[in-house]
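Got a structure for you, questions after.
For this depiction, one protein chain was excluded, whereas all remaining protein chains were kept in their positions.
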Amino acid sequence: MVSDTRDLAQHIGEVALIDQHVHGCWSAPGDRQRFENALNEANSEPITHSGFDSQLGFAVRAHCAPVLGLPKHADPQAYWERRRQFDENDLNRLFLTAAGVSDWLVDTGIGGTGVAGVADMARLSGNRVHEVVRLEEVAEQAAQLPGDYATAFGDLLRRRAAGAVGTKSILAYRGGFDGDLSEPSTTEVAEAAARWREGGGTRLQDRVLLRFGLHQALRLGKPLQFHVGFGDRDCDLHKANPLLLLDFLRGTADIPIVLLHCYPYEREAGYLAQAFNNVYVDGGLSVNHLGARSRAFLARLLEMAPFSKILYSSDGFGPAELHFLGTVLWRRGVERLLREFVDRDDWSEPDAIRVVDLIARENAARIYDLG
Amino acid sequence: MVSDTRDLAQHIGEVALIDQHVHGCWSAPGDRQRFENALNEANSEPITHSGFDSQLGFAVRAHCAPVLGLPKHADPQAYWERRRQFDENDLNRLFLTAAGVSDWLVDTGIGGTGVAGVADMARLSGNRVHEVVRLEEVAEQAAQLPGDYATAFGDLLRRRAAGAVGTKSILAYRGGFDGDLSEPSTTEVAEAAARWREGGGTRLQDRVLLRFGLHQALRLGKPLQFHVGFGDRDCDLHKANPLLLLDFLRGTADIPIVLLHCYPYEREAGYLAQAFNNVYVDGGLSVNHLGARSRAFLARLLEMAPFSKILYSSDGFGPAELHFLGTVLWRRGVERLLREFVDRDDWSEPDAIRVVDLIARENAARIYDLG
Partner (left out) sequence: MVSDTRDLAQHIGEVALIDQHVHGCWSAPGDRQRFENALNEANSEPITHSGFDSQLGFAVRAHCAPVLGLPKHADPQAYWERRRQFDENDLNRLFLTAAGVSDWLVDTGIGGTGVAGVADMARLSGNRVHEVVRLEEVAEQAAQLPGDYATAFGDLLRRRAAGAVGTKSILAYRGGFDGDLSEPSTTEVAEAAARWREGGGTRLQDRVLLRFGLHQALRLGKPLQFHVGFGDRDCDLHKANPLLLLDFLRGTADIPIVLLHCYPYEREAGYLAQAFNNVYVDGGLSVNHLGARSRAFLARLLEMAPFSKILYSSDGFGPAELHFLGTVLWRRGVERLLREFVDRDDWSEPDAIRVVDLIARENAARIYDLG
């Protein structure tokens, strides 16, 4: 049975997304190497092949080229030539406003100069922007403050989080999830902080302080995001398997815990979203990097996770193409997937539309209290 | 090339399944919270979102609603209102007889009062019912008996297994598969049993006694089932990866070992079914919980496992919808999958029909000696 799914397609095309995990666009111009490297997430060194020769590269050419007035599948040289004719912030405006997003939740923990901040993102997109505070950045700032580390961290975290909608941990990049993640004692924290400060207090790797930060974040009562799975090779991918968070999750009560990206552990993450009332799952940057293969990934996100526990984000960082492309690939993938469910009469069309709204914005609006 | 696959579809629709791993239906009425929680396997606490907002919930509304005289996709409120008008055993009769199953292999290790036993299941369904004995239950009973534990366990196991077709282990829930699974010595067993009995002899977690139980079960010469992968969060999912059973499997000779559920490790389980003459794989409850996505899972079961090593079960427990729905989703998924193989001329239609029979019943009939 093939139903009339024009309503579903139209709804998916029009729904305004909440991008619940994103970073700033580049605000300064750069060279082609910078751009091509930004099409490769995992490699932390200059890539020696073309960044365009990937699912993400092909997806940029297919879906971003028309935004710049080029035909679909414009070749890499043509794409780059056209792109460099634009001022970086004109590009940002173009892609951010084309994305069909109402709210951006910006993790401000990376970037520095040359990357748009919260106010810049609001101005460029014309949308609402909310901050997500990165715990490891707070720790590294607290290490430089005078006095007791725990107090400094707690004060700074509360101050920064007061204006933010949630926090984020990159524990995955600082040793991974394996091992004890219980709350350390005051003495342990003090000793660890002293050692770290003696060593300079930069790039937090100390497990005691990482654990301390997580438990402090839980006390804020706001959602806590975790980088999970796919990222750059500084992370040992198998130590970013979310199942290694099981013991930690058992102690997080009702604070929303959001698992980001997740590839190739999205089925494990979906299981956790079923197993814990407070766990949420989001495909994040995996969608962009999977390009023409993103539908299969989105399908796996719709397996074990309850539909009230699935979120959308692009994890865009750097080229504004990523902030835009995430929404295009999500809409295309979800439309094909749900249309298939509806065509086979496994789901009704109104149910499909309701699930779109949950994932596109309602789940995020609810847990981040976006009003 | 598109062949005429009406024969295949008809055959899949009509074949009587052997549900080789199932539990009793509820025999007593319950409230909506009980029902909605039964739509969530992984969460062992009361769920705070609707159990209907999941692939399983949508599948219940799509495929079970018509059995109760409702339209497909009836909304949750309408479904619940109709369901509660029935006596629980009338529901059981309705769903069990609609399932198209000839034999139920009932694991009697959970349930107690309020759950149908072996005789109840036979009476309600009108089908043959066979018992599968849970090893950890036998151990917990033996702990309460006087005299030597090993003797008590062995006697009780042989007595109970005499009328049963196989045994089952929930080692996955009692510490997982990681670590030594060799047979312990008589002295080790006696010491472990003494310690356990001193502590009360309830909920077996002792590794020595768990290992002892497995090796005793192997001596019975009947199939031994293992819970693998997907289950509730008492189980550390990554410790229920069947690859951790490799060393144990290397010593199991020709006793059939059946890996149940397996998600998200079904490809690993299929590999083991290829690697060992005596290992079998079954998707169990994963099919129900994947709903509209179950076809993709069933497809992965048809990868590395030889076709003579794949089984069917629903793992239904509680609402009789599950005992019925497993068969609906299995038939729908397998039909689409095999029709695709046949349409592309990768398989012949007679081969497809033969594989259906193997998985639906012949493999189970053979290893459990169901006559």
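Letters A and B name the chains as they come in the text, with residue numbers starting at 1 for each one.
One rule holds for everything that comes next: a residue touches a chain if its C-beta (ideal position, glycine included) is under 8 Å from a C-beta of that chain, and two chains touch if they have at least 3 such contacts.
Computed from a predicted model, the values in this text were never measured in an experiment.
Of the listed residues A:Gly24, A:Gly201, A:Pro256 or A:Gly291, the one in contact with the hidden chain in the full complex is A:Gly291. Although one chain is not drawn, the whole complex shows that of A:Asp232, A:Asp254 or A:Asp369 it is A:Asp232 that touches it. Listed residues A:Tyr79, A:Trp104, A:Trp196 or A:Tyr263: the one in touch with the omitted chain is A:Tyr263.
Taking the complete complex into account, residues 241, 243-244, 246, 250, 254, 267-268, 271-272, 274-277, 299-300, 302-309, 341, 344-348, 351, 358 of chain B touch the chain not shown. Along chain A, the points of touch with the absent chain fall at residues 40-45, 47-51, 53-55, 58-59, 62, 72-73, 230, 232-233, 236-238, 263-264, 289-293, 296.
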